[in-house]
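With one protein chain held back, the other chains of the complex are shown just where they sit.
Showing subunit A:
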Amino acid sequence: MKQPNSQPCSELMLRETASQTAGPYVHIGLALHVAGLPERDEEIWSRMASPEAEGEHIEVVGTVIDGNGDLVRDALLEAWQADSQGRYQPEFDLKKPFNSFGRTATTADEGSEWSLTTIKPGRVRVDGIDEEHGVIDDKDSHLANARSALKMAPHINLAIFARGVNIQLQTRLYFEDEAEANAECPVLSRIESPTRRQTLIAKREEADGKVRYRLDIKLQGEGETVFFDF
């Protein structure tokens, strides 16, 4: 047997279970009513905020489009966003007025748009510490401090799962009426092509007195959405 120190470090670590596509029937498992199955008492779905939730109530909608320009009608999306104060709320609980996590789907029979009922997220500090409660115990790294005080522009993290997608595509939705914050967002600035940054900016619409943001996600080709590795 080889000495542990003679093995490459990667061999001392387990390998992650390999990803596979969620396939065409992902709804059976993760979006029951879309599949035509009866729902259980509590489901994880697209209403992330109830009317009592603090913050600006918005609807976020969009399509998913493939490399031919056709609608993807069987995608499942997962959203992860901060509350109106820029804090993630990790404890998912349907009794709370706001949940940081939600799911939505495009379907063949509902116009093929995904949508989320939520509130506009606040700005999140890169390190996740909120100013009121956070304590930075860093004593010797001013650089790290400077970085961790950076605030990202308001955004919703989105993961796209679908037939033909072998491992989920991770992206972010930003808001067009946050131009100033977007311009200084350390993550948006990581995208070398300013043209491509635009693929993450949702357009503001008003419909039936409600504020709505639209982001069409293009999986491939012209206007292809930026996807992240993290």
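Keep this in mind: contacts are C-beta pairs under 8 Å (C-beta built on N, C-alpha and C of every residue); 3 or more make two chains touch, one makes a residue touch a chain; residues count from 1.
The rule is short, and it goes like this: contacts and distances are computed from a predicted model.
Asks: Name the absent chain by its UniProt protein name; which of "Protocatechuate 3,4-dioxygenase subunit beta", "Cytochrome d ubiquinol oxidase subunit II", "TusE/DsrC/DsvC family sulfur relay protein" or "Na+/H+ antiporter subunit A" is it?
Replies: "Protocatechuate 3,4-dioxygenase subunit beta"
Asks: Specify the residue from the set A:Val60, A:Leu77 or A:Ala162 that touches the hidden chain.
Replies: A:Ala162
Asks: Since one chain isn't shown, list which residues of subunit A touch it in the complete complex.
Replies: Those residues of subunit A that touch the unshown chain are 13-30, 32, 35-37, 40-42, 44, 66-68, 70, 72, 74, 78, 80, 82, 87-88, 90-95, 99-101, 108, 124-130, 134-138, 141, 144-145, 147-148, 152, 155, 157, 159, 161-170, 172, 186-187, 190-191, 196, 219-221, 224-230.
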